[in-house]
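For this view, one protein chain was removed and the others were kept in their places.
Lettered A, B and C in written order, each chain numbered from 1.
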Amino acid sequence: MSAAAPLLDIRGLRIDLPTGAGSATAVHRVDLALAAGEAAALVGESGSGKSLTARSVLRLLPPGAEVHGELRFAGESVPGMSRTRLREFRAGEVAMVFQDPRAHINPARSVGDFLVEGLTAARGVPVREARRRVEAVLQEVGIPDAERRMRQRPGELSGGLLQRVMIAAALAAEPKLLLADEPTTALDVTTQEEVMAIVTEAREARGLAMLFITHDLELAAAVCDRVVVMYAGSTVEELPSGALHHGAAHPYTRALLASRPSVGDTASGLRAIAGRPLSGFEVPAGCSFAPRCPRARDACRTDTPLLRAAGTGTSACHYPHITEEAEQRA
Amino acid sequence: MTASFLATRLTMLVVTVLVASLGIYGAFMLAPGDPATLLVGGARKPDPAVLDRIRAEYHLDDPFFAGWWHWFSGCLHGDFGRSLVYRDSVGHLIGERAGDTFALVAYAAVLVLVLGTAIGTVAALRGGRTEALLTAATSGVMAVPTFIMSVLLIWVFAVELPWFPVYGSGTGFGGTLSHLTLPAVALAVSWVGYVAQVTRTSVRTELRGEHVETARSRGVPESVVIRRHVLRNASGPIFAVSGVGIAGLIATTAVAEQAFGIGGLGALMIDAALKQDLAVVQAVSLLFVVLFVAVNTVVDLVSAALDPRTAQGGSR
Amino acid sequence: MSTAPAPVLPSAGRTPPVRRRRLDTATLAAAAVVGVFVLLALFGPLLAPHDPNAVDPLGVNAGSSAGHLLGTDDTGRDILSRILCGARASMAAPALVVLVSTAAGTALALCAAWFGGWTDRLVSGALDVVFGFPGLIMAVLAAAVFGPGLAAPVIALSIAYLPLVTRVVRAAALKERSLPYVSALGLLGASTPRIWLRHLLPNLAPLILVQATIGFGYALLDVAAVSFIGLGSQPPAPEWGLMVSNGAPGILTGQPQQSLYAGLMIVVLVIAVNLLGSGLSRRLPGGAA
Partner (left out) sequence: MLEVRNLRKTFGDFVAVDDVAFRLEVGGSLAVVGESGSGKTTTARMIAGLEQPTAGSIAVAGKERGPGRPRGAGRRARAREIQMVFQDPYSSLDRRQRVRDAVAEAVRLHRPLRGPALAARVDELLDLVGVDERQAGSLPRALSGGQRQRVAIARALAAEPQVLILDEAVAALDVSIQAQILNLLAHIRTTTGTTLLFITHDLGVVPHICDEVLVMRSGQVVESGPVPSVLREPQHDYTRRLVASVPKPGWKPRRRAQPPAA
């Protein structure tokens, strides 16, 4: 974990969502710290709670959701913010890019209105000044004919271009932290590469921290410093991106890596894990991965493992791979 | 809004009116018995010489399309023929009564637009108890049709609490207003409920919209979010249903006029229908259809202008 | 291939597990009320304490009493008996309107959605034209041509309701038809009638039922309104719309009971039908909360 005081510090985060009767826990335990300028990826399959975790940073949860545990931004508690402070926080400190730009940009208003609004309505920047800034950012994200684009409606732009608009809108607010929720999942691979390159360049130019939500481990490792793996509503492993392929200690992380098909593979079968990913709502007692884990022993089915140091990172596993390998070496 | 959308809607308007006129004129031929007998008012035993004169005057012996064209082109020029029952020109009968109907429908339309959208918006934005209460009230009110509401209003506000006059349409602006208040309320009430419900649903839907989430995530003040994203985007569908409501008023004004004894077009049509005076029924129903279709077309065009997605979607 | 025994739970998803949507209390209550009205329509005349058409010149416009629970009308007929006996006439005509318009509308909608192209354009275009005719105006026109009575308005309203049913069912059928399971059945060699009857219609049935329920409420109001203005049921038939208008002169002289009780029956039934319709529609896939 980084030595500097963390920009974002999440400890023991739990999120309960309202259901028809009472509430159910969607996110059980998330621990995560992010230093200024650092990029971490939150990786997991559907239902793992990665998206809810990102949204909780901006308090963008469905009505009735309850957040427990600590969630601090630059030392300040996010759940404790007043309405005014929260608006200020959203307007200038953290910006979010969503998966589906077509749904997330108002289709009835122009692209220019959308871009400028974040500065004028949220921050009181004069319109002329806001337009100037927005045009500059559009250049940066590779949209050269800014003036024409700003007059168009979202329906007239391709998905890739709209996602650049969304990123431009986030960058124009000059935030300290960028939350990116599967920003390239709906895009083609070639467009994904362009968009990720733009994000990486912009981050480097501004020293911008990023929490990147994705289901793709390789992409996560390529664009982030650290990878945090989630399963069934809990963080199960955290490690530096460089150590992903050889240093993963949690059986789930290893299984995910083994089941991801790759261009360089030969026609041998994939090592698939049996069963299906569980959502946070349906976790059993003990380790949530135990029902699918080839290494599970009795303790795994009764005791919930907590994150502890394993190799170069931390892992929530009673029998991580690293210790075993270390034992064998010893 | 594209030019082709405009052209499609206007063509649709013309086609509907043409088909409607054919249907209305054709209904006359479908009627059991001799059309000429019907024209004199059905029941009485007419003189054969009179019938022959009527046949000639109404072109009843012409081929169907010639007869229709004679009638329809006459209507286009404002010549709706003569009523043998009322012994007056149909155009004159209509002219005398159009004002009251127009005033009544306009009054009710204002009520529908203002109250319906206001109640719906307040319900959706306030949420909680207010929403539950308003939703219950509006769905209850939707089940009370004009004729029952008329009876209730007469009982409460004219008999028990004699605040409003019950019959006729009054003179002068103030007189008209007070005479038309109860009929307009009776006419508007169920549509107010309907418009309020649809408004509430579309505002609710927009409130949950992902683009609204984006605006909030950027710290845009809630009042701006509501105005620029929620209400702006909901205005298209809201306007569309309000239009359907106003068009619906045209269809049901006859009931309110009948209940409150207002001598408008609707009451004329019902009276003529009871007397089987087809010349009048045809002319008035054609007029109602034209108004109904015209209102619907205007509404479509305006909602397309408010929300470009409607027009791009093309098919309706 | 190994398939580990994964716990059986509703489809894995991001949404909290919601138990199978049950009908809420309001919907059940509404269903009960509608049920009572249906029983009235079937057995009303058996329950009536008096002959609904027996006049009593000495007991006109009486208030409620032990002999006449809801009082008597302007010719001394027992209002309660007339209301009970009127249930059948008041509900049969709108039921017929809904039956005819739903059956014809569903058939048209399926043809339009399945064959597409010209069939679709023709059906949709023709219905757009019919949509230009307000139902009540059509009913008045029909009554003028064929003379007063319920037959003409029922036919007119059935036609007037056609566009609404067809539009809703066509949109749903188009969506259903575009689902891959329908393509898969076609590729497997299933015949068109088989796909329609075994798959499309059963999947559309809940929506059609909801539409018919809501349509019944509207039809009830329209039929009653036609009777109210004198062009539908004719005296001395005990029909609720007609009773409201029969009782109207009594209101001015302080005897509103006939109009009010008959009107109350209509309003209560329509509220119950609407509640039932919206309750059922919440159970449709993708139904609004």
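As a convention for this text, a contact is a pair of C-beta atoms (placed from the backbone, for glycine too) under 8 Å apart; a residue touches a chain by one contact, two chains touch by 3 or more.
From a predicted model like this one, the values you see are computed outputs, not experimental measurements.
Taking every chain of the complex into account, the omitted one touches A, C. Of the options C:Pro49, C:Pro202 or C:Pro235, the residue whose C-beta touches the omitted chain is C:Pro202. The chain that is not drawn here is touched, among residues A:Leu161, A:Leu208 or A:Ala296, by A:Leu161. Although one chain is not drawn, the whole complex shows that of A:Leu219, A:Leu239, A:Val283 or A:Ala316 it is A:Leu219 that touches it. Where subunit C meets the missing chain, the touching residues are 1-3, 5-6, 8, 10-12, 179-181, 183-184, 186-191, 198-199, 202-203, 285.
The chain not shown here touches subunit A at positions 45-46, 142-144, 157-158, 160-161, 164, 188-194, 196-198, 200-201, 215-216, 218-219, 221-223, 245, 255-256, 258-267, 269-274, 276-277.
Just so we're on the same page, only the chains that are shown with their structure count from here on.
Among the remaining chains, the Cα-based centre furthest from that of subunit C is the centre of A. Subunit A and subunit B have centres, each the mean of its CA atoms, that are 54 Å apart.
Averaging Cα coordinates per chain places subunit B and subunit C 22 Å apart. Subunit A and subunit C have Cα centroids lying 51 Å from one another.
Counting partners per residue, subunit C has no residue that reaches two or more other chains.
None of the residues of subunit A touches two or more other chains. Of all the residues in subunit A, the ones that touch subunit B in their complex are 58, 60, 86-92, 95-96, 98, 100, 103-109, 117-118, 121-123, 153, 155, 169, 173. Residues 209-211, 213-221, 224, 228-229, 232-233, 236, 307-309, 312 of subunit B touch subunit A in their complex.
The residues of subunit B lying in touch with subunit C in their complex are 12, 15-17, 19-20, 23-24, 27-28, 30-32, 42, 139-140, 142-148, 151-152, 154-155, 158-159, 166, 201, 247-248, 250-252, 254-255, 258-259, 269-270, 272-274, 276-278, 281-282, 285, 288-289, 292-293, 296, 315-316.
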